[in-house]
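Apart from one protein chain that is not included, each protein chain of the complex appears where it belongs.
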Amino acid sequence: MQVPAYVEYEKATSVGHALALLARFGPEARILAGGHSLIPMMKLRLAQPETLIDINGLSELSYITVTDGELRIGALTRHAQLLDSPVAGAHFAILHDAERVIADPIVRNWGTVGGSLCQADPSEDLSAAFAALKASMIVQDPDGSRTVPAREFHTGPYETVVAPGELLTEIRIAIRPGGGSAYEKVGRRVGDWPVGAAGAAIRLAGDTIAEAGIGLTAVGAQHFAAAEAEEFLRGAPATEASFARAGEIAAKHCRPSSDQRGPADYKRHLAKELTTRALRRALLRARHQDA
Amino acid sequence: MQITVTVNGSDYTREVEARLLLIHFLRDELRLTGSHWGCDTSNCGACVVWLDDTPVKSCTVLAAMADGHRVFTVEGLERDGTLDPVQQGFAECHGLQCGFCTPGMMLTSRWLLNHNPHPSATQIREALSGQICRCTGYENIVRSVLWAAKHAEEPTS
Partner (left out) sequence: MSEPKGAAPPGLRSEGRATREGGASKAPAGERENTAYGPVKRKEDARFIRGKGTFVDDIQLPGMLHGAILRSPLAHARVVSIDTTAAEAHPKVRAVITGQTLAGLKLAWMPTLSQDVQAVLATDKVRFQGQEVAFIVAEDRYSARDALELISVEYEPLPVVIDAKKALDPGTPVIRDDLAGQQDNHIFDWSAGDRAATDAVFAAADVVVAQDMLYPRSHPAPLETCGTVADMDAVTGKLTIWSTTQAPHAHRTVYALVAGLPEHKIRIVSPDIGGGFGNKVAIYPGYLCALVGSIVTGRPVKWVEDRSENLMSTSFARDYHMHGEIAATRDGRILGLRATVLADHGAFNGSAQPTKFPAGFFHIFTGSYDLQAAYCEVSGVYTNKAPGGVAYACSFRVTEAVYLVERLVDVLALELGVDPAELRMNNLLRPEQFPYTTPTGWEYDSGDYPRTLQVALDIAGYADLRREQAEKRERGELMGIGISFFTEGVGAGPRKHMDILGLGMADGADLRVHPTGKAVLGISVQTQGQGHETTFAQIVAQELGMSPDDVEVVHGDTDRTPFGLGTYGSRSTPVSGAAAAVVARKVRERARIVAAAMLEASVGDLEWDNGKWQVRGDPEQGKTIAEIAMAAHSSLELPEGVEGHLSAETVYNPPSLTHPYGAYICVADVDAGTGEVSVRRFIAVDDCGVRINPMIVEGQVHGGLADGVGMALMQVIAFDEDGNCLGGSFMDYLLPTSMECPSWELGETVTPCPHHPIGAKGVGESATVGSPPAVVNAVVDALKPYGVRHADMPLTPANVWCAIQGHPQRTDLAIT
């Protein structure tokens, strides 16, 4: 097995301590949470941080609560915990749909929600799910915290707005009535990164779509979102025809590239197909008709 | 750096580099070679052990992260000469051939049965979906776990 290069190690005892360590060790320090994105990169020597700041002891960052009309997820929450959380699943089924198809059960035991988001892989599933939900990220620095909309969180492949001295601490999603959400993913095999995946979150007003969020991953969609398709759906009837059209628009505006998972035209097709399927299921859930 | 890890109930204090992977700590430092490794990308699951009460891929965990914590490996399954029903099930139902994936499969199965004493075949397959076997085609592994679930209360030899 491949092994990491030499690295120094510090164990953080609080969020404040973690931030102080980040300041002290500078940009070559990396936060170590579940490590299931970082350690594989270190083993392949694609990442060679000088110092690891282990935050696994920060239980104050591991929670799933409903506060002030928001679902709030601590960044250190393990994937398995999010998948097992009844409150998260009740409000946002898309999160369970997505977690169920992220990696495998053992990796989910230790990998964290925050870690995956900060890894910012262009094929990462939660990025699309949170984009669909129009979530917000709370980023903390020694002076306080700031709120970053999910769609502004990622700045490029493997790049986020979290600066070297900062820490992602929480993800928040506003809970509003009349909603339903779903996630649809195609992989070459269980546990694979997506060839293409789409998440949809809609809010109904009668038989009309009041609000729609569509997240896409692995297909080069800007900010993991299909903004044009969302715009089309706002005020549109909640019908199969609308969903098919939304799928077409989403496909038109993404920029997939060909690789061993599939050629670009197939991925573009998936953007369409999976957007439509996610919308269909989101609607069933919004109407409480999903078996 | 110095770490102290409780493995199968015994404390071990060792001087290690921060980059030492937990699987290597177990195998090379502690000579507990029952846990194996088979890949570089956290896919195969040959390295599964419990960290505290949770199965993890020990090739993707630093030994330093286990400092002050508990680890449970295949060597801890048998107690006082009595095999765990999971171990018995694998032997009864031909759930192993080369034996390389077996420790990881048994540890995840043991965890599953602790949380879900009567899993369906589908639930067993889902629980083991992050671990590869090249020999058995999984069928007899599933049967082994079902056997262990059924014989949980019976005396073991």
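Residue numbering begins at 1 within each chain, and the chains themselves are lettered A and B in the order written.
Note that a residue touches a chain if its C-beta (ideal position, glycine included) is under 8 Å from a C-beta of that chain, and two chains touch if they have at least 3 such contacts.
The model shown is predicted, which means the values in this text are computed figures rather than measured ones.
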Chains shown that the absent chain touches, full complex: A, B
Residues in chain A touching the chain absent from view: 1-3, 5-6, 45, 104, 186, 188-193, 195, 258-263, 266, 269-270, 273-274, 277
Touch list for chain B against the chain that is not drawn: 17, 19-20, 24, 27-28, 31-41, 43-44, 46, 73-75, 77-78, 83, 87, 90-92, 94, 96-103, 106, 121, 124-126, 128-142
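Going forward, only the chains that are shown with their structure count from here on.
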Residue ranges of chain A touching chain B (in the complex, touch as defined): 1-9, 11, 32, 35-36, 39-40, 42-44, 52, 54, 56, 80, 103-107, 109-110, 190-191
Residue ranges of chain B in contact with chain A within the complex: 1, 17-19, 21, 23-24, 37, 39-43, 45, 48, 51, 54-57, 59-62, 64-65, 67, 108, 126-127, 129-131
